[in-house]
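One protein chain is absent from this view; the other protein chains keep their places.
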Amino acid sequence: MDYIVPLALMAFSSAAALFSLESKSLVYGAIALAVFFLGLSLFFFYLDLPYLAIFQLAVYVGAIVVLIMFTVMIVGDKQTREGRAPLVVLGALGFVSMITSFAYAMEYFGSLDLVPSAQPFSMASLSAAIVQNYGAVILVLACLLTASAYGAIALARKEAEET
Amino acid sequence: MDDYSRPFFRAIAVTSLLVTATALYLLKGDIMNALEVLLTDPLAITATGLFRALVFPGLLFISVVPLMAEWVERKFVARVQVRVGPLYVGGPEGLLQPVADMFKLLFKEIIIPKNADRPIFLMAPVFAFVLGALPTIVIPYSPSMVIWNYGYGVLLFFAILAFFPLDVLLAAWSSNNKYSFIGGLRALYQQASYEIPIFLSALPAVMLAGSFRLADIAQAQSKVWFVFLAPVSAAVFFVSMLAEMERIPFDMPEADSELVSGWTTEYSGMAWGLYQFSIYVKMLAFAGIFVVFFLGGWTGPPVLPAVAWSLVKVSVVILVLLSTRAFWPRIRIDQLIRAGWGRLIPLAILNILLLVLFQHYLPGVVG
Partner (left out) sequence: MAVLGDGSFWFLVYLLLLLTTGLVLYSVSFALAPRVRSPLKEETFESGQIPPGGKRVRLVMQYFIFLLLFMIFDVVSMLLFAWGYAFFDYGPAGSAYPVLLLFFLVPPIYLTLKVARQVGV
């Protein structure tokens, strides 16, 4: 019974993910992607990682799904092939059964006490890690993000020159 | 009811019955508990969770405030423009006009345009209503008067905020109208552009209080309100707030003279009513968070109780938000985006840098 919540979340997320791949309409696919990200963030909430969960919601649902949906709507919602709904159900069930067997295997290995138990999440330790240990990494990240911003601008400028 | 609308009615009614049954099942213990409290000690009812979810910071409060705000707005704008505003319905000064409007909307036909994507078109207003009202869950009106005193309330508020562009985009796309779609795209650009100034100008409040819990942020202002420590951020937050709510001067997505009603063009009846409702509830949520971030929440001289201080401040902020409609013209979409990126974000960053510079002097004033 301990596994009921994660299994339900897994079934929910994997069904949404498969639907986003298999749906006839691209817009519905994008909505399913948003639902998948929601399921993923609920999973992070379940694992007691609220900061990561909310990061997931704000960045993935708030920015990436919106970007994908915007592009789909601008280019046009083409319905090129038939959806395969039964495949979605079968795939979700298969995935869940796979994960369940994996979970039971993990429980068996966990009972052998090979893995040290995880520490509970605390925001203070996360910010300590970011400020003290990963500051340089974040700066590299800033460089990468800036470079990607410049790349996006360069692409846009090229398109503007062509048209 | 004709054959056309019966399936919609059936689907929506069955869903609402299921949701109600689930809510009642979850609440069965709390309802019994609340009844017991009511019989033994009626005043203690305000301490129960059920009262908070249903009455004060919860459902009843967030339903009444939009109606009042609508009346105040109409009266206020009418006075500024030397008109009288609502006058006849319900006693003095047309006090019950919004209620009458609500009943009128209930009896109006919901027209579903040709070739619309029906499931999305019909569900988008409900989600807009839920998303608009959900942020009020973390806003405290006194140290205890809050539905969910969540340790990551600030982040949760912003996470819910991230869903709005999605809903607007879907509503605009599903109604199969060119005005709606252009309006929806503009709303998307606007909300996306002004979400960053909101994040960056809320950061000083979190930095100074050192907590994501909204109650802690309000408590940290018992000595000095953050509006005095981070005035630039407060101004940036206020302007971005107006833009996120799509009010004049940022009502670009629904510019009447160019885009009819923007992305709500095809909505009628209660579907439009839910959108209107969500706008005013969002205003309550934003006013509440502005008060908590910059105006000290419930803190103030002890002449009034804590809840009263909160309500006074929220009312003042809502009044200022409403008054912009009477005083300002609309600005163009490119000016709007330029202002958001080129002015507001650098200003928000400037205030963060100032706080970092004067970091040494701050702990004394933050209580």
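Just so it is clear, A and B label the chains in written order, and each chain counts residues from 1 on its own.
By definition in this document, a residue touches a chain if its C-beta (ideal position, glycine included) is under 8 Å from a C-beta of that chain, and two chains touch if they have at least 3 such contacts.
Given the structure is predicted, the values throughout are model-derived calculations rather than measurements.
Within the full complex, the residue among B:L38, B:V64 or B:L353 touching the omitted chain is B:L353. Only one of B:I120, B:I139 or B:M207 touches the chain withheld from this view, namely B:M207.
Residue-wise, the contact with the chain that is not shown comes from B:N115, picked out of B:T40, B:Q81 or B:N115.
Residue positions on chain B in contact with the hidden chain: 1-2, 4-5, 8-9, 12-13, 15-16, 19-20, 22-23, 26-27, 49, 52-54, 58-59, 63, 105-115, 122, 125-126, 129-130, 133-134, 137, 147-151, 154-155, 173, 175-179, 181-182, 185, 188-189, 192-193, 195-196, 199-200, 203-204, 206-208, 210-212, 260, 265-266, 269-271, 273-274, 334, 337-338, 341-342, 345-346, 349, 352-353, 355-356, 359-360, 362-363, in rising order. Along chain A, the points of touch with the absent chain fall at residues 5, 45-48, 50-51, 55, 58-59, 62-64, 66-67, 70, 73-77, 123-124, 126-128, 130-132, 135-136, 138-139, 141-143, 145-146, 148-150, 152-153, 156-157, 160.
As a working rule, only the chains that are shown with their structure count from here on.
On the chain A side of its complex with chain B, the touching residues are 27, 31, 34, 50-51, 54, 57-58, 61-63, 65-66, 69-70, 73, 123.
Across the complex, chain A is touched by residues 117, 120, 151-152, 155-156, 158-159, 161-163, 165-166, 169-170, 173, 181, 185, 188, 192, 195, 212 of chain B.
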